[in-house]
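Written below as structure tokens is the structure these notes are about.
Only one protein chain is missing; all other protein chains are in place.
Order of writing sets the labels: A, B, C, D and E. Residues in every chain begin at 1.
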Amino acid sequence: MKKVVTFGEIMGRLSPPGYSRIVQTQSFNITYGGGEANVAGGLAHLGIPAKHVTRFPNNELGKAAAGYYAQVGVDTSDIVYGEGRLGLYFVEFGAAMRPSKVTYDRADSAFANLSPSEFNWQEIFKDACWFHWTGISPAISESAAQALREAISVANALGITVSADVNYRKNLWQYGKSVQEVMPELIEGCDIIVCGKGDAEDILGIVPDGSTKSGWHSICKQIKAQFPRLKKIINTKRGQISASQNTLSAVSFDGDKVLKSDTVEISQIVDRIGGGDAFMAGYIYGNLIYGDEAQSLAFGVAASALKHTIEGDINRANLDEIELVMKGDLSGRLNR
Amino acid sequence: MKKVVTFGEIMGRLSPPGYSRIVQTQSFNITYGGGEANVAGGLAHLGIPAKHVTRFPNNELGKAAAGYYAQVGVDTSDIVYGEGRLGLYFVEFGAAMRPSKVTYDRADSAFANLSPSEFNWQEIFKDACWFHWTGISPAISESAAQALREAISVANALGITVSADVNYRKNLWQYGKSVQEVMPELIEGCDIIVCGKGDAEDILGIVPDGSTKSGWHSICKQIKAQFPRLKKIINTKRGQISASQNTLSAVSFDGDKVLKSDTVEISQIVDRIGGGDAFMAGYIYGNLIYGDEAQSLAFGVAASALKHTIEGDINRANLDEIELVMKGDLSGRLNR
Amino acid sequence: MKKVVTFGEIMGRLSPPGYSRIVQTQSFNITYGGGEANVAGGLAHLGIPAKHVTRFPNNELGKAAAGYYAQVGVDTSDIVYGEGRLGLYFVEFGAAMRPSKVTYDRADSAFANLSPSEFNWQEIFKDACWFHWTGISPAISESAAQALREAISVANALGITVSADVNYRKNLWQYGKSVQEVMPELIEGCDIIVCGKGDAEDILGIVPDGSTKSGWHSICKQIKAQFPRLKKIINTKRGQISASQNTLSAVSFDGDKVLKSDTVEISQIVDRIGGGDAFMAGYIYGNLIYGDEAQSLAFGVAASALKHTIEGDINRANLDEIELVMKGDLSGRLNR
Amino acid sequence: MKKVVTFGEIMGRLSPPGYSRIVQTQSFNITYGGGEANVAGGLAHLGIPAKHVTRFPNNELGKAAAGYYAQVGVDTSDIVYGEGRLGLYFVEFGAAMRPSKVTYDRADSAFANLSPSEFNWQEIFKDACWFHWTGISPAISESAAQALREAISVANALGITVSADVNYRKNLWQYGKSVQEVMPELIEGCDIIVCGKGDAEDILGIVPDGSTKSGWHSICKQIKAQFPRLKKIINTKRGQISASQNTLSAVSFDGDKVLKSDTVEISQIVDRIGGGDAFMAGYIYGNLIYGDEAQSLAFGVAASALKHTIEGDINRANLDEIELVMKGDLSGRLNR
Amino acid sequence: MKKVVTFGEIMGRLSPPGYSRIVQTQSFNITYGGGEANVAGGLAHLGIPAKHVTRFPNNELGKAAAGYYAQVGVDTSDIVYGEGRLGLYFVEFGAAMRPSKVTYDRADSAFANLSPSEFNWQEIFKDACWFHWTGISPAISESAAQALREAISVANALGITVSADVNYRKNLWQYGKSVQEVMPELIEGCDIIVCGKGDAEDILGIVPDGSTKSGWHSICKQIKAQFPRLKKIINTKRGQISASQNTLSAVSFDGDKVLKSDTVEISQIVDRIGGGDAFMAGYIYGNLIYGDEAQSLAFGVAASALKHTIEGDINRANLDEIELVMKGDLSGRLNR
Partner (left out) sequence: MKKVVTFGEIMGRLSPPGYSRIVQTQSFNITYGGGEANVAGGLAHLGIPAKHVTRFPNNELGKAAAGYYAQVGVDTSDIVYGEGRLGLYFVEFGAAMRPSKVTYDRADSAFANLSPSEFNWQEIFKDACWFHWTGISPAISESAAQALREAISVANALGITVSADVNYRKNLWQYGKSVQEVMPELIEGCDIIVCGKGDAEDILGIVPDGSTKSGWHSICKQIKAQFPRLKKIINTKRGQISASQNTLSAVSFDGDKVLKSDTVEISQIVDRIGGGDAFMAGYIYGNLIYGDEAQSLAFGVAASALKHTIEGDINRANLDEIELVMKGDLSGRLNR
């Protein structure tokens, strides 16, 4: 099978054990995560060849982060090393009505300081069938945006499917360009995007125009009109009952109508970070294996729901577990 | 008070901390468990004299397993040591819709390789009033089945109550005999069995005959007809809402009619392994202390429900805690 | 801002990790707590100047306990050190229908053996605006009761608001005086008390007289008649669904009518010890910052609810988290 | 084989992990230990039947302590339960020039409050061949001294060997009697004592009289003259290089001359608490198995040296390991 | 007693447990440390009033770091909070011939970005008798150097003793000024400096001129000639046997002759980070309490040696432990 390639920053994630807060803890658990690498990780765990491309500091933390993804089975051979630091983020886990809280310490990372010429995309995309990126990368630095521009261009030239989670994070865009200046050109090279209502408005200035009952449907139509290459626009919907309990579903727009998945209840959340990335990995898996949109959505939702029961950013749910949830079995019956 | 004696394999149970998976963990918690020994452990914790008989490897792991049960108060003086290994099983704990997953590594254990002559049942049963076994032992090896045969025969001769959880596990029967060849003779020596619909069909080929509204009632009647020594057939019923939430109840057939316990909701599961054994320990406790079937069932269900909140295979719920649940108080009010 | 001063015993709290029991554990987590110090801790965490006064043994445990509160920001400069031991209590955490269980080992502590002359209340109350105590201190020893008597008298003379959680614990009153002999005089010096139905009957012999629909309302009227200084009588109400799930609300009597807060559901309890103290800290915060009874109650209930998701006796919920819950947002939405 | 019986207090031992101090730690490791019970534990680990007699509080800590010794194989069936608390002690582990530091919290324990009538020594000593006690028990309380007096008297009547580590601890004698008033009568019933120079002076007022080159030799002669029943006086000698490195040897006086063991270097100390008790267990083992004084001393020293590499108070060194050290092999060569 | 004030950056220190490396670990222990704050911490632990002044990010990590020093007893009331991140450093602990390895991630911290006007030194130095700083602060940023310049100037005006560890770290000086441009002016305001041969050459261009047998003696004479305010120049000398074993001594120059301390062997190193700061805290303690240079040196060396057995950057050795080592007792005899 051909490879899925992802590109983006990987950070160290430091979290106090249990429900402890930073002001209380004497230790942090460390995992490594990034919105794009998590997709590669989730796919590799399911046996799909996946490669992640990033830039790490040439120090012990960069080596540790690379090893973390290699352990999952991600191809790390095109990772670049150089000056800088590893971005970090701290997560305090909440429960019931107390939210989990993320404190970022990611400025000035080795990734942000990458040089586009460090990446040979023709080489990287050899044997690739899919390229996935997110809206976080072009937000980090001019050079990251430029590297991404080049990657998309090469992918398009090679006929590789390009997907993106457009994911607008207001706090990140600090290097002098706005999301509106940068993102449209990048979306133009995409076949599939994940895009919610808020993203559409923030990035593209698109709001529901009342032409359809569902606001999101209307938005998708307008996006499709603006970006004709797009084959699918997808989105996930989280019902936020408490920090410990959520519901999850997904929708897909095929250029015309909207397909809706079932809603899965997640009755006890272990770690929700990476839930969206697990959906994306599942959705890509569905595209590659089932080739059916309804099944891809269902598989993505099941994978994402299961990710909420898995520690760390990467989805380690097994195939049989995902398939069971996909079939609607949420009983969690002991597996001997 | 006279002793309850149990016989069967004890394995080491290795589980990653929290909800971690084997592919993620750098450590395993170890406890030791076995379906029969857990009954002895649960009884000893409540102050009932209990002895467990098994065969351990003559190495550090065998000693550790024996010490684990001695710590709970189980009489380990008749345990036999010899060549072989300690069987192991690995448990990954699930949550919400993710099932807990058990990976067995129990083949060729010191127990499987026992020689029946290593056990002097006349000695072992001195001062005993009850003997409990399960369908796992005769599934492990010819010699284990033979040792059990001798134990039951001696117990019958001494007038000791014999109970069994018939518990058919398809994967285990590997030594050339089928469950149907072996089990009926063993059940013949029993006064009380735990037996569900599936077990009845798999082991005895008995299916509901429509003579009663409840299929299980009908099955019990047929079993009773085949095994006249049986005084009680019991069963537990688990409602599987999710890996984190179950309900539990039990039924008892007295040769004529079926008695049903209340259903207890277990709203947050800590560790469900050993839940069935905790029921059995509770049911035996009820028989010995209350001498009333309804109370025995209720005590068994309460004990089993509480086991789901206890770490490890052995029920460490205290008497006052079980009695409170038995009375229907599930409030978990702080006990100062 | 002027200081809130609290006075009372601080004990070491030893609890097995997770849901483990004392008979199972090889380690205990240690935190330090006391009903009054927890109020100071909760206030200090929110930036309110708070001082706690107590007596510690002059050993490593006393130093550790003092450092624990200093870490939170509590002024520990008036703590007295002397002979004796640090009181301890052991907590086994329950789940579902299994209650958490507290085993006390607090007899003969350095606090119980205090000498009233060790405390110079004129000095201690310099720059103070509020003094809070609980019914536990006068229960511990004659000298503790006497020190409290002096503290209240000085506080009254200095015009400092005095509040008390009257909190009757039957097991504690062992030194020869009854709660009925000691408490009324102490309540006379209070402006605000926390007092439930049971406390009113046990301490003051007051029961509902049928004059109002709500029994507690009727009790408050009688208490007010007996203690004219009292401006507010408050109480919290806990709905005990299970050890893992509670509801919480509060009421306040202003001398005439009863004000009721909304009820907050706590869907996953992490650690409920100190929940009442967190309410009191929140209520005092509300009085000092909002100066509005309804908001004080709501803030107190929100703070207390969040405490149930925090490890340890002291509430480490942040101001923005409390304010969100106070506004009715229990969604626990990820805070990036 | 007949049993070795020991009698004395068992305390909970709480120690911060690693080299952490109490003011730094958020957790304590717990083990349970007592100078006499450690002897029983060390013997049971080597397969010698051993019973320990004590009085525990009837709470979770008492049960945990009993289970801890049962796990090692000690017969705990004659332990008495009642009111009171479990004595505790806290150990901070030192390294290099920093001493390990013990903080006691043992006052007013269930053991101190025992009633002599709770112990039926005729029953307890059934099948016993040896009784061992230490100078700590008569120091704790009048009633403990009295129980010991009765035990020794019964042991003497039954012809059981009586040994004692006279171990004078100045801080303990608080109940109104002096060591000089109490101990001589107890020593009178002994066949073997461990007694150093300091002990001899403090307890018996005996100092070297110059009659022999070695002061200890001279002291032993005088003790022997005063206590004609004594067959052996023994002592261990610790060379204190640092908290991490010690040397160890032992001497034995047979009523006439002094026998000296080799000196063993302990080049890396893991946990030295219980080292003396491990010597005693080893010495008793030597007496029972070898019946040769030189071998008993050598085995005791080897056992004690190995105890310094074992975590917890009880010696878990295996027989083959002790025998190797006894033969002078300190190489610690990997044992596959 | 008047206060010792220190000023400088505090970083989070993340270290894998045991001897694990960053590429192996799943968790980091966190403590907080800084060369100047460690001096305040060491003094506060010994009961000397000590205040640390720094600038923290206004986030959970800044609060945690402040709480860490408050726990030790350091006055944190003049710490300033603002934008930025908390500097971090990662420590892998070595053993035998493997060095401990530090990976810094401290660029662009809240401290580096301080504004001198945020510190009101007149207020800060109220009730102070001593001000201590190190050569790290002026290396971090222009503004940090400026704040320090102002602090020294105010301290000089108030007659407060000023000490500095000149500590040249080549990697740090990145903001455009050289150490030679910045440091001399700062040293001019000092009464006492710690300065080794290498520092003297790197910072002041001073090398031994052969006028005395000891090179360091000759350097001190030249420094004294250049900085007449200096009353003492001190230095520590580490013998580096292995990562696990060092020796330590100190020298002091009083303007004329050199005083030498004894050499202390550290036979088992637990954590050597902060050893130099512990010396400085001990030396200041000696000055304030003994007022004798030889005793100050000896106390400093003893304190520093003991710090090598303490986990974390701050010295938690107790006064009696330091005094024992100061007297030459390195036996580490158990302290009951």
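By our rule, a contact is a pair of C-beta atoms (placed from the backbone, for glycine too) under 8 Å apart; a residue touches a chain by one contact, two chains touch by 3 or more.
Worth saying up front: this structure is predicted, and the values here are computed from it rather than measured.
Residue-wise, the contact with the chain that is not shown comes from E:S244, picked out of E:S244, E:S261 or E:N287.
Touching the chain that is not shown, out of E:G47, E:P99 or E:G328: E:P99 (per the contact rule at the top). Note that of B:I30, B:I289, B:L319 or B:L334, the residue touching the chain absent from this view is B:I30.
Residues of chain E that touch the chain left out of the display are 18-21, 23-24, 94-102, 104, 169, 171, 240-245, 268, 272. Remark: the residues of chain A touching the chain excluded from display are 67-68, 70-73. Remark: the residues of chain B touching the chain excluded from display are 14, 17, 21-23, 25-31, 59-61, 63-64, 67, 85-86, 88, 90, 92, 101, 103, 105, 107-108.
By definition in this document, only the chains that are shown with their structure count from here on.
Centroid distances from chain B, each centroid being the mean of CA atoms, peak for E.
Of all chains shown, the one whose average CA position lies nearest the global CA mean is C. Counted by C-beta pairs in contact, the busier of C-E and D-E is D-E.
Averaging Cα coordinates per chain places chain C and chain D 45 Å apart.
Across the assembly, chain B contributes residues 268 that each touch 2 or more other chains.
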